[in-house]
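One chain of protein is taken out of this complex; the other chains stay put.
Lettered A and B in written order, each chain numbered from 1.
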Amino acid sequence: MRHITQAFAVSLTAALTAAAFVPAAAHAQAIKIGVVTFLSGPAASPFGVPAKNAAELMIESLNAGKVPAPYATKGFGGTPVEAVIIDEAGSSTTQVTEFRNLVQRSNVDVVIGYVSSGNCLAVAPVAEELKKLTNFFDCGTPRIFEDGSYKYVFRTSPTATMDNVGAALYIKDIKPNLKTIAGINQNYAWGQDSWADFEASIKQLFPGVTVKTSQMPKLFAGQYNTEISTLLGENADVIHSSFFDGDLEALLLQGAPRGLFKKSMGVLTTGETAMHKLAAQIPDGTLLGARGPFGPYAPKNALNSWFVKGFEAKNKVPPNYASYQMTQAILGVKAAWEKAQAANGGKRPSNEQVAAALENLTFEGPGGTVRMAIGKGHQAIMETAYGMTKTVGGKITVTNVKRYAAEKVNPPEGVKSADWIKAGFK
Amino acid sequence: MEHIAAVLVDGIIYSAWLFIAAVGMTLIYGVMKIVNITHGSFYALGAYAAASLTGAWLAHGYPPMLSYAVLLAAAVVVTLVFAPLIERGLLRFMYAKDEVVILLITYALFLILEDTIKLVWGVDPYFIAEPYGLLGSFDIGSLSYPTYNLILVGLALASGIGLAWLLNRTRTGKLLRAVIHDPQVSSAMGVNVDRFYLVTFTCGSMLAAVGGAFTAPTVSVVPGLGVEVVVLSFAVVVIGGLGSLPGAALGAVIVGLVRSISIHYMPQVELFVIYFVMALVLAFRPRGLFSLAEARKI
Partner (left out) sequence: MRDRTHIALAALLLAVAAGGPFLPKWALFLLTIAVAKGLVALGLMLLLRAGLVSFGQALYYCLGAYSAGSIGRFFGIGDIFVQMALGAAVAALFAWLLGFLLARYRGIFFGLLSLALSMILYGLLVKNEAFGSTDGINVLPSTLFGIRPGEGALRYVVALAATSVAVIAALLVHRYMHTPQGALAPAIKDNEVRVEYMGASAQRAIHVIYVIAAALAGTGGALAATAVGHIDPDMAYWTQSGEFIFITILAGTGSALAPFLGAVIFGIIHTVAYDLSPNTWQMTLGISLLVVIVFLPDGLWSLFARSAKARGAA
């Protein structure tokens, strides 16, 4: 018995070691895309899995040549694409390790991924070191291209600055007599930055406004009764929240019976991910954001209606903004790849050539026009849209939608977003 | 005045929730000397089982008032499936090992159960909001609270008092205390120690599952639900004194009130207030507030 167990343990270790050191297959014909997004943990359901589903749909449709114009060419410039999918959960050390493994062991040609801003910040310098084209599809912090300058790193989604400036502009349009604001945001970088941008923007637009309270509960705390009591007690005109996923859903579930967003107008900058699931808990007149012109705010065009139809047919739910952002990220790389391939005489372009083509590129996604206009041509800007919820016959819709042009809600090239807001959006 | 009342009510509601979530951990530690990480898994399992079972119950149009019984039943059923399996199938062979090694075993089980839950229920969230709003609400000044929160308080009191009665007033409780004191001698005296361990592990896990089940209507049931609960339960149980029932109650009340006060008056410090209390208590009472002196090894 002892020998058998010993042998078993030894052979298990040996097998694992062998599996790890199998040399990667020689460069395959297909273009390999490393897709990194949350497959476990609380961020899997609102972001990770909808994004993964979008990636799978897009890769399948691209290889079949089924995507509408201007993306009708099969794969990337005629070459089929395949995905290597990795879980984003774990520390940034884990993510840096796995990024290196993707590039150096799995030999991917491009990496598209990362929801967490911390992971984006950690991976960016590594992508540069390894000279690997990397496109961040979701993470929000503007620090990536404000504090650093990269050749191989891109983000085809707008930053979080736009979400909060857009919300403030909308409030200016509909509530010119705003007196008081309050906030509840998660106590980590995303929540702190969102609140800082929102507070600064509101103070620019309404110089006399008072901040009643800013609640900062722990990330994934789940229990918000006490915070809700203080928010109800303060009775501010609007309550800002950048909560996402399970936390947002818990806040809505616990807030709805107590009339939280009925007394004060709710401003949910990422509320779109919860809108279909919790229609009953979101009162009419709540300001709902989708981090850009995505989901209910997406324009009506052939690409978008194809995308929504295809996504719903495959996944039984409509695509949320994470699905849009992933699609946009893939299409951006495809557009750049094909531009670079054309410039390269129809031959497979190098990473440097694709990166050069993606710089300052303008392309169409299902959410409309994307312009790589800031961060030295590496950071996208888009228009944004906000609207107020209205439940019609049990189905939640957005009304009174207002659109804000990209230049109105994003800083110009070379200006940091915090400075831009403080200078009165100039 | 109204503000102080709100602070108290918020604190009590949170304390009740904490107590339900944590009491199973102190029970298992008290009897079996296991710091049980799978506590978090059972909390999550309870929440998932409650969400799907109650969801199905309500979808079929059965009486919504009975959904509270369904929540409870879901927790009981899911524990009866997993807890005896884990205790009989694995843990009982490990009791001779070091406390820390058993902790690691439960950690390994926690990782396995985390993915098992994902395989069974997927990553999409489950909601059963109905039971939360069903009972209406009560008012404290201008603030309204869903009456459901009183169920949590009642459940906390019932489980606390029930356990205390069981331990101090029944024959089973006396035998159990004998097992706690000295499993070998108890065994020699004819007590079926094995069975006590099985029952304790199942009951402790069931309390965690009940905690999860009754939290389910107020949250979105998503992967990773159990992780936070593990550390929070640790903190509560440690403040009170590991293995002590009144300690867990006091720990829950202290943490609940301190947290409520900090949110109302100093929201900036809420993040680490619980660990601060834990470090402070341990610095002055190294074994927590309620703890029996342990015999020194000679």
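Just so it is clear, a residue touches a chain if its C-beta (ideal position, glycine included) is under 8 Å from a C-beta of that chain, and two chains touch if they have at least 3 such contacts.
These numbers come from a predicted model, not from an experiment.
What shown chains does the left-out chain touch?
For the complete complex, the undisplayed chain touches A, B.
Of B:Ala69, B:Val185 or B:Val231, which residue touches the hidden chain?
B:Val231
Residues on chain A that touch the omitted chain in the whole complex?
5-6, 8-10, 12-13, 16-17, 19-21, 39-40, 85-87, 91-94, 96-98, 100-101, 103-106, 117-118, 121-122, 124-126, 129, 141, 143, 147-148, 187-190, 192, 219
Residues on chain B that touch the omitted chain in the whole complex?
Residues 35, 90, 93-94, 97, 99-101, 104-105, 107-112, 114-116, 118-119, 227, 231, 234-235, 238, 242, 268, 271-272, 275-276, 278-279, 282-283, 286-287, 296-298 of chain B touch the chain that is not shown.
We take it that only the chains that are shown with their structure count from here on.
Give, as an integer number of Å, the spacing between the C-alpha centres of chain B and chain A.
Each chain's C-alpha centroid was found; their separation is 35 Å.
Report the residues of chain A in contact with chain B in the complex, numbered from low to high.
Counting only chain A, the residues touching chain B are 39-42, 44-45, 48-49, 187, 213-218, 220-223, 225-227, 229-230, 232-233, 245-246, 249-250, 253-254, 256-259, 277-278, 280-281.
Once bound in the complex, which stretches of chain B touch chain A?
Within the complex, chain B touches chain A at residues 3, 6, 9-11, 13-14, 17, 114-115, 118, 123-125, 127, 129, 132-133, 137, 142-146, 148-149, 215, 217-220, 222-225, 227-228, 259-260, 263-264, 267-268, 270-271.
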